[in-house]
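Note that this complex is displayed minus one protein chain, with the remaining chains in position.
First chain written, first letter: the chains are A, B and C, and each begins at residue 1.
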Amino acid sequence: MERSSEIGVAVIGAGRMGLFHAETVSRRLPGARLVAVADPVGGEDLGADRHYTDADQVWADSEVDAVVIAAPARLHADLVVAAARAGKSVFCEKPMSLTLDDADRAVAAAQVAGVVLQVGFQRRFAADWAAARALLDAGQIGTPRLLRSLTRDPGGFDPARVPPNTIFFETLIHDFDVLRFLNPGAAAVEVYAVAEALVEPQWRDRGLRDTAAVMVKFDNGATGFAEACFQTTYGHDVRAEVFGSAGTATVGDARRTAMTFSGSGGRTIATVQSDQELFGAAYVAELTAFIEAVRTGTPPLVTGHDAREALAIALAAAESAACGQPVRVTA
Amino acid sequence: MERSSEIGVAVIGAGRMGLFHAETVSRRLPGARLVAVADPVGGEDLGADRHYTDADQVWADSEVDAVVIAAPARLHADLVVAAARAGKSVFCEKPMSLTLDDADRAVAAAQVAGVVLQVGFQRRFAADWAAARALLDAGQIGTPRLLRSLTRDPGGFDPARVPPNTIFFETLIHDFDVLRFLNPGAAAVEVYAVAEALVEPQWRDRGLRDTAAVMVKFDNGATGFAEACFQTTYGHDVRAEVFGSAGTATVGDARRTAMTFSGSGGRTIATVQSDQELFGAAYVAELTAFIEAVRTGTPPLVTGHDAREALAIALAAAESAACGQPVRVTA
Amino acid sequence: MERSSEIGVAVIGAGRMGLFHAETVSRRLPGARLVAVADPVGGEDLGADRHYTDADQVWADSEVDAVVIAAPARLHADLVVAAARAGKSVFCEKPMSLTLDDADRAVAAAQVAGVVLQVGFQRRFAADWAAARALLDAGQIGTPRLLRSLTRDPGGFDPARVPPNTIFFETLIHDFDVLRFLNPGAAAVEVYAVAEALVEPQWRDRGLRDTAAVMVKFDNGATGFAEACFQTTYGHDVRAEVFGSAGTATVGDARRTAMTFSGSGGRTIATVQSDQELFGAAYVAELTAFIEAVRTGTPPLVTGHDAREALAIALAAAESAACGQPVRVTA
Partner (left out) sequence: MERSSEIGVAVIGAGRMGLFHAETVSRRLPGARLVAVADPVGGEDLGADRHYTDADQVWADSEVDAVVIAAPARLHADLVVAAARAGKSVFCEKPMSLTLDDADRAVAAAQVAGVVLQVGFQRRFAADWAAARALLDAGQIGTPRLLRSLTRDPGGFDPARVPPNTIFFETLIHDFDVLRFLNPGAAAVEVYAVAEALVEPQWRDRGLRDTAAVMVKFDNGATGFAEACFQTTYGHDVRAEVFGSAGTATVGDARRTAMTFSGSGGRTIATVQSDQELFGAAYVAELTAFIEAVRTGTPPLVTGHDAREALAIALAAAESAACGQPVRVTA
């Protein structure tokens, strides 16, 4: 292919995920070019053509066709709106916003500008999750009755730096999207949630919630369970299941490789230790699909609307955990 | 061993489980003898020494040391009380009763009479469930944070013959016991439940609930999920998981044998089709343990108190499903 | 059933397997009665009606309908012949004999006497092995092309007490039978074998072979691999595979239960530590089938002919390992 056909990409935010996405754009995405990285305090060494300290510089860069937003969550919505107004297509890390108003504002801005807006629910791009959805679409699972999605992170977090409701807005929001992904066409109507500080109980009074369990009722009668915890002893554990009238699909397997060892401790299988190990291919696949959507103008697989719907569940869950009662999901 | 040392057993109720238990006593339990089967309309051909049509005849039979109660659930509590008063040790199928008062009455009767009272939560005797509990007892799982137990039955039920709340009192009561079993020492405090008629939706208005999802909060901060459905396309699926501060144990595997076939349809593994196929060994193990408890006078592994506590959760779940609010568990 | 219909059984040899079989007869086989145990130096406490020190006493006991021969291998053939002449049906542990002449003699004696003769290849009764054979019989695997069977024992043997060629006659003879079982109707024609002393190399010069690898060519073009070793660090590992024109069946799974633990060492699964743990149910199933064959007069699933054919392969393998050349199997 000709170099001129490459999509110019800027990555905004050079934290952990920004770094991974920048590497993907520069090294793993043949049709894309890392034009710029924007971060107030880092990211100079990621191989981009240019480095910016301010996102505004990105909007003005005519070689930037699309942006990958990996800044702190509270900035996401404004960045999406600004990018759209500058005519840049947007890939935004989850959560796309922290309020429904901001979500609606971001979706509308992209729509008005006619740019692609894709959100970082990468599990949809993981091979096993995608295979489960394919079975659903083929009718082999039938109508979903009960669903499950869970996230267990490997730990190592600093309780002092975890904003309230992070477990709902940043962690379980993935699971809420998965429940929706595996119950296509249904809408969440009510949520009941419990959240505790079981990893760091002494931080409970300061608002930390590191463990949560949620039930989500859908309008087709299905119920989904979601659970999350910030710490395991065995790495990163993410799984899901959809049980329907015709069958069950189970996804997620934390084993590191297909190698199995049998020794004096029995049979052992090494487990993955991070999201980037578990979802590395999915992170690349979601950006590959994004670049393809930008190139072809086709709608992305994960839309701003999806981000908005997952957020609505997360907001209801946070409220339910606070009040102890089931809470309706805002339509 | 001498024949005289055999424990004389009567099975009360010759339905599906009564038949299995009678066969176990007569053929799979070396230290027991099937003295009698009592059933108003069947059970003559189960190889017992005597057949009775009335349980009262059992109480009067001096060769009967212990009874296995497999009559309809609504009769359980009275039968336990009568058996205890007659000095017979009791193995009672779940649920031991349908009210907490009856549960307390049954427990008290056994206590006063000094007889063994064991309840039919056979999952505790399944090798993988028992192994998970052994890890818990050894401290390898740490403090439980999140638990899961599920029951999916193979279907074939007649909606007209399913009493209200059966899914809670007869099906999920197993899962509530498992949540307790895998969270030892903790007490359930609050329950939130949803129940639907997804298998037979036209029976919803007549009270059928064939699919249910439940969250149970424990006083140690752990939360358990329980789910059940009366019908799958792939047999009998029962699993559980306990995730604790030091590790996770997962149990239940519906594969029929360790044989794996690879052919034009990919890799396939046959699945078990009934509870007796999945839990056959556990059903034998629970009666073996019961006979041993009767012989030695040691406390059984599953007590009347366990039945009472699981029922308290089931009652709260049924109420929650009816009112749509979380419900406190009666201590 | 009436007690009078019970099959009277004598167990000859009260070693490890004799003990297990005696327990099975007395405790796990409803239609059988342990009339006698015969052993020159033990077995008095196995619950039999009578204890004999000499097998001749068994032949004279009119209440003995059938015998289970679990004496040392070198005595098997003579015991089979004597039992048959006394009109007793025979279950004989493998190997049924150590020479083909003895095998033929034993088979002929049973035939002349009209008694049942079954041999202790219990793997045929293990649920997964039987399921693989059922697929073969149903045509789902097609024509076998390549096969594998392996045995890895947990160790703990005393090199001084292992007769030469034990690995072929006592261990791999199971695998040779499995290769035949999974390639029904085909005959072994040539064998190539290697045998080493890798566990106890200092015993090599005294004839010990604790590790062996064998290739068996069949007359339908299929080739089978068999391997064995007397020691693992992880218990008892027995597996098999048949790859045919239409599919592959894989059997054998050393996991102890379906419980999986994930912790700081990754995912671990406990493994079985002995043949009685791995094949306990199969050992019971083979005796159950034997008693049924005795009762009904139907041919057993594993015949003296099967023992003879497996021995022919074992003899060829021992010779091949000694001479370093492929050796024809004696038809």
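Following the convention adopted for this analysis, contacts are C-beta pairs under 8 Å (C-beta built on N, C-alpha and C of every residue); 3 or more make two chains touch, one makes a residue touch a chain.
Just so we're clear, the structure is a prediction, and the values are computed from it rather than from any experiment.
Visitor: Quick one: say which of A:89, A:262 or A:303 touches the chain that got left out.
Guide: A:262
Visitor: Looking at the whole complex, which of C:20, C:243, C:261 or C:290 touches the chain that is not displayed?
Guide: Of the listed residues, the one touching the omitted chain is C:243.
Visitor: From the listed residues C:11, C:96, C:115 or C:213, report the one that touches the chain absent from this view.
Guide: Once the missing chain is taken into account, the touching residue is C:213.
Visitor: So one chain is hidden, and I want to know which residue out of C:75, C:127, C:198 or C:281 touches that hidden chain in the complete assembly.
Guide: Only one of C:75, C:127, C:198 or C:281 touches the chain omitted from view, namely C:198.
Visitor: Of C:93, C:227 or C:309, which one is in contact with the hidden chain?
Guide: For the chain that is not drawn, the touching residue is C:227.
Visitor: Looking at A:150, A:249 or A:294, which makes contact with the chain not pictured?
Guide: A:249
Visitor: In the full complex, which bits of chain B touch the chain not displayed? Write them out.
Guide: Residues touching the hidden chain, for chain B, are 232-234, 237, 254-256, 262-271.
Visitor: Considering the entire assembly, which residues of chain A contact the chain that has been omitted?
Guide: Residues 1, 26-28, 30, 47, 127-132, 135, 140-141, 246-253, 256-264, 270 of chain A touch the chain absent from view.
Visitor: What does the interface between chain C and the hidden chain look like in terms of residue numbers?
Guide: Where chain C meets the chain not shown: residues 143, 145-146, 148, 152, 192, 194, 196, 198-199, 201, 211, 213, 215, 217, 221-223, 225, 227, 229, 231-234, 237, 243, 245-248, 324-326.
Quick note on the criterion: only the chains that are shown with their structure count from here on.
Visitor: Rounded to a multiple of 5, how large is the rotation, in degrees, that superposes the C-alpha trace of chain A on chain C?
Guide: 180
Visitor: Mind checking chain A against chain B and telling me if their interface is mostly the same residue numbers on each side, over half, or mostly different?
Guide: same
Visitor: Based on Cα centres, what is the most central chain?
Guide: Central chain: B.
Visitor: Please report how many Å separate the Cα centroid of chain A from that of chain B, as a whole number.
Guide: About 41 Å separates the centre of chain A from that of chain B.
Visitor: Mark out which residues of chain B touch at least two other chains, giving numbers and ranges.
Guide: Residues 246-248 of chain B touch two or more partner chains.
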